[in-house]
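With one protein chain withheld, the remaining protein chains of the complex are depicted in position.
Let's turn to chain A:
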């Protein structure tokens, strides 16, 4: 079960275990991470689970699908590492990844 880190806009860090096959969005919600809202429940409709993602020792975080990339274009504060956490699934490669929360979410 990979462990990832969330960093809130004030710089405080929180560790979250992501069960294999579960999405990072749902794991964050279950862990009570403020700023991960996931209003639409995970079908790439709402942009409220957005984070800036940096891979950790586990290696690469899989790249976004074309549909996710299109949706990320709507973000006023999109960066190269913007992701929807509802599209990232728990697997070994996720170990140590860091998810930075945008201040406005």
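Rule of thumb we're sticking to: a contact is a pair of C-beta atoms (placed from the backbone, for glycine too) under 8 Å apart; a residue touches a chain by one contact, two chains touch by 3 or more; residues count from 1.
Convention: contacts and distances are computed from a predicted model.
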| item | value |
| --- | --- |
| Undisplayed chain, where the name is taken from the UniProt record, one of "Ubiquinone/menaquinone biosynthesis C-methyltransferase UbiE", "Putative murein hydrolase (TIGR00659 family)", "Phosphate transport system permease protein PstA" or "Aromatic ring-hydroxylating dioxygenase subunit alpha" | "Aromatic ring-hydroxylating dioxygenase subunit alpha" |
| Candidate in contact with the missing chain, chosen from A:4, A:53, A:71 or A:101 | A:71 |
| Positions on chain A contacted by the hidden chain, ascending | 39-40, 43, 45-47, 50, 70-71, 74-77, 104 |
